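Note that this complex is displayed minus one protein chain, with the remaining chains in position.
On to subunit A.
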Amino acid sequence: MPLPKLSPRTREATIWALYAMGLIPGLWGFYQGATGQIPGDPVRIFEHMLGLWALRFLCLGLAVTPLRELAGVNLIAYRRALGLLAFYYVLAHFTVYLTLDRGLMFSTILADIVKRPYITLGMAGLVMLIPLAFTSNRWSIRRLGSDWNRLHKLVYPILIVAVLHYALSLKVVTGEPAFYLLVTALLLGYRLVRPRLLEARRRLRQASR
């Protein structure tokens, strides 16, 4: 299923549109929370919503390769935006945790980061995302060469800690976290079978030649 071919300028515009649309849920959530329109516990609801969108963008970014190789849909041009959106949401999630949720009480925050496995995992995910965000530009890609690929494999452990951070923060694992655990298993499982899959395809192509 090939996508329509876009001119470079149109493609550039769709990438910016993705950034703009991707930020809407967070901005809308902030507006609603700041104007008293989120009932119940607006801090937790906003905080969890930011975390969930980070996880969604992370999964979408990791779906680009299997989509290209299995369905022939090439969205590689949008992968950087998806990754950066995930990073922005993680930053916002962490900021809300520090300020609105924990009221900048750093003594208890530090104790939580060290002592609570799910918070430690979330923190590890944020730390690992930082170098990826900083090297998400053409200059870094050229400069780092094959090291760039190796560095950006960090996204796999990041997805693992992110989904564990989510599941372990809950009292019981229900449908939604189970869904993300399954998606994570599929996305990472694909990476395990991928070398064999590509090799088999290559042989098939050679044989038919």
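The working rule: a contact is a pair of C-beta atoms (placed from the backbone, for glycine too) under 8 Å apart; a residue touches a chain by one contact, two chains touch by 3 or more; residues count from 1.
Going forward, contacts and distances are computed from a predicted model.
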Hidden subunit of the complex - UniProt protein name among "Fe-S cluster assembly ATPase SufC", "Anti-sigma regulatory factor", "Protein-methionine-sulfoxide reductase catalytic subunit MsrP" or "Chromosome partitioning protein": "Protein-methionine-sulfoxide reductase catalytic subunit MsrP"
Of A:5, A:171, A:196 or A:209, the residue in touch with the unshown chain: A:171
Of A:74, A:108 or A:137, the one touching the omitted chain in the full complex: A:108
Residues from subunit A at the interface with the omitted partner, ascending: 33-36, 38-44, 46, 99-103, 105, 108, 111-112, 115-118, 168-169, 171-172, 174-175, 178
